[in-house]
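A single structure is presented below for examination.
A single protein chain has been omitted from the complex, and every remaining protein chain is retained in its original position.
Each chain gets a letter, A and B, in the order it is written, and its residues are counted from 1.
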Amino acid sequence: MRLALSSSFIASACFILFACTSEKTDITKNGITFCSESSPASFNPQLDTSSTTADASSHQIYDRLLEFNTEDGRIEPGLASSWLVSSDGLTYTFQLRKGVQFHNTEYFTPSRNFNADDVIFSIDRWRVNSHPYHDVAGGNYPYFQSLGLKSTIKEVTRINGYRVEISLYKPDSSFLANLATDFSVVLSAEYAMELLKDGSPSDLDKFPVGTGPYKFVAYRKDQYIRYERHTDYFLDTKGPEHLVFDITPKSSLRVAKLITGECDAVAFPSQNDLEIIREREDLTLLEKPGLNVGFWAFNTSKPPFDNPKVRRALALAIDKTSLLEAVYLGQATRAKSLVPSASWAHQSNMQDLGYNPVAARKLLDEAGIPFNFTMNIWAMPVQRAYNPNAMKMAQLMRSYLAEVGVTVNIVSYDWARFRENLTIGMHDSVLIGWSADNGDPDNFYRPLLTCSAIPSGTNRARWCNEDYDTLIESALKTDNANERRVYYHRANNIIFDETPLVPIAHAYQYQAVSNNISGMVINPFGGIRFDDVERKP
Amino acid sequence: MAQFNLYQEEYHPSPIMHIWLEFKRSHFALVGFAVLLLFCVITILAPLLAPYDPNVQNTNAILLPPAWEGNGTIAHLFGTNALGQDVFSRTLHACRITFGSSVILVFIALVVGVALGTLAGMNRGVKSSILNHLLDSLMAVPTLLIAIIIVAILGTGLANSMLAIILALIPQFVHQTRNFVREEMKKDYILLDRLDGASSFRIFWKSILPGMFELLAVQSTLALSVAIIDISALGFLNLGAQSPVVELGASLSQSLEVAYSAPWLIALPGFCIFLMVLSINIVGEGLRSALRNRLIH
Partner (left out) sequence: MINLLLRYINLMVITIAVLVVISFALPYFFPGDTLTNLSGIVPESDAQRAALEAAYKLDGSVFAQFWHYLNTLVNGNWGVSFTSQTSLLKEVSIAFPATIELITYALLISVIFGIPLGFLGGLWHHKPFDFGVVTFSVVSYSFPVFWLALIFITIFSLQLGFLPLSGRVNLLYDVPHQTGFILLDILRADMPNKADAFYDAIQHIILPTLSIAFVTTAIFVRFTRRSIMDVMEKGYIDAAKSRGFTTKQIFFKHGLRNALLPILPLMAMQISTLITNAMVVETIFSWPGIGNWLIQAIYQRDYPAIRIGMLVVSMFVVSLTITIEFLSRAIDPARDKFERGAV
């Protein structure tokens, strides 16, 4: 008896262990795991400019009125099937798509399809201060605030259920592009009202409902986000049944997991591993010159960094060429101004500060900075195309600055906390950067350095210069690219003279993908997309 | 035999000499002892031995492989890391920090622990107190766990993690000392001392402490191996030494970033920790069996 029992146990154990090894099962066949670099701050990209948040929500859960073509950046129909711009450039009319369904989830069952009310709700939430949802998540909408869109839009009106009109105070040549960015998502007004009635409005950004190709299933901070395919999605897409974001902060670990097959695609592979990925036959490295800039910003609201001399001295003390080699391993071009050469506003004859520790020390002496002055450099804890390893860069900079008698403490928090503390200006200087959300140069100049971008936190230098602001304003009032270019070049000169930040690099964007899946492309205008990704048979 | 004794003299080695003679009989123990001495030498002389400043960064020589591989150079024996720092120099300095700080912290824990243990052991009143029991149950908790918790409270850093491990090690010394002292206090020779009018301190210093030497030696080797593992584990978890201090565990965790392209960066610091702990354990083992054998003979 005992023998029979134990042998049947062994047999069943063998069955469990080996019966299924031969073929891949449904769930792993119909599912895709993406290893992302960090936990999103929320599931509503209106609330955060971090690309982590955009990756996790924007193109998965939501749709926008307009979309960028990932190839050439042209604006294409999204939830709006067509649009009209009045001749004075002040009124935009959008015809909305019919029959678009919101997600039906465990926490919300939609009773109606997408219509004009949802568009109005989504825009008014950040636009109207008295909106019941305006202050629900702190009332900070950094992208829209940094662009000053609140004061651009006059009114959003409903013409009928599927037609919306937006009128502006002043013409804005980048308005349509802004509606196509990751941040201009369309939320469900019906869900919001239901939550308001239940007294839990903050769930709107934690348990999201959208019209996008995937619906939200579950999230555990620092561990995973689970999505499920939105079966009634209005476009015909090939995406997998299940999508999982496996949150893996270490870039080397992400690549390791790609190698063992635990991830199908990874964000920001470590620069050191690029060669390995290229060499392996089962992996593909996607690369694209990025519309981005990595920089070192000084907190100009804190002495002695309010002194342009000090900032210039520190800029002279670091050797950008070595940083490019050591951190980007040569996979980046040296940045002299904010916009990369891919943009039409790029200034190729821009002057640049070289590496000159002697001049740096002299300037520091002039500014009365003592030897052994201590400052901190905040190094962002996540990898980005524009700075794949800020910690390493900070360590290299520490040794350069030590040569001119400046002691550096390197500071790092987890990403969400890091950004919060940056926004309130706790830093002396920070290594961070910016990726374009649309192809317009205004998307660099305005959020990064204008006065109105300080409270929203995208102006990491907390630098405010009226001449600069006037130039950026003037550049938007015209459609003529040559005229705009002149304004931007003059702005470049102000940045050079004042050095609120030191541009370091424009870098390549990378994604590493297993050859088991197809359809992954790098989206140069924002968040990652999985709507057309599928597992190869 | 170059020498011979004309008179047949009975040779009585001193107790310590006796232990050494017993210890010497095991080749393993001797090898372990030699390795341990080597680490002591490195700890003292690391700045002289290291060819480079461990923190100097050379961006022209990043991630060079070790000298014996194809494109390595003899200028960097174990290659360089992701910041272009010489791995050999860094490893020497890291051994110095890890080993040196462990020795220091074990010494401090020993002094404090023996002091407290003696007080508890000689003082009858404290004997049955609940404090003793508390200390005993604290002793069963792994030191690393206590250290992690203390570091969580104090904040990260080498000094804090040393403090944490000292605090975590003290109970063991207290326990051993207390038991030993209590046993000795019952013996006649202490009573003799008392009758001679010796003060408590004198009894401890002249009579008990010399007898405790062996016990403390064994306990210290145990504590030292624990301390090394703990301090490098804290370093590995980024709770201990922070850059620019080079420490074995911390270098190991920094190497993780390039684990796939530069596996030798993981092998070296890990192996050093392993070798340190192994040699200490072997010496400890040798010491213990030497003591046992001496008592038997």
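We take it that contacts are C-beta pairs under 8 Å (C-beta built on N, C-alpha and C of every residue); 3 or more make two chains touch, one makes a residue touch a chain.
No experiment lies behind these values; they were computed from the predicted model shown.
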Options B:L105, B:V174, B:A259 or B:A290, residue touching the unrepresented chain: B:A259
Candidate in contact with the missing chain, chosen from B:T43, B:Q85, B:S102 or B:S225: B:S225
Of B:A233, B:V246 or B:A290, the one touching the omitted chain in the full complex: B:A233
Of A:V100, A:L283, A:A416 or A:V533, the one touching the omitted chain in the full complex: A:A416
Residue among A:L66, A:L79, A:I259 or A:A335 touching the omitted chain: A:I259
Subunit B residues touching the omitted chain (full complex): 130, 133-134, 136-142, 144-145, 148-149, 151-153, 155-156, 175, 218, 222, 225, 229, 232-233, 236-239, 249, 252, 256, 259-260, 263, 266, 270-271, 273-274, 277-278, 281-282, 285, 288
Subunit A, residues in touch with the chain not shown (by the definition above): 15-17, 19-21, 25-28, 31, 33, 138, 217-218, 220-224, 226, 242, 244, 246, 248, 253, 256-257, 259-262, 413-414, 416-417
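Just so it is clear, only the chains that are shown with their structure count from here on.
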Inter-centroid spacing, subunit B versus subunit A (mean Cα positions, whole Å): 49
Footprint of subunit B on subunit A - complex, ascending: 250-253, 255-256, 259, 270, 272-273, 275-276, 319, 322-323, 325-326, 329, 389, 392, 395-396, 398-399, 410
Contacting residues of subunit B [partner subunit A, same complex]: 55-57, 59, 62-63, 82-84, 243-244, 256-262
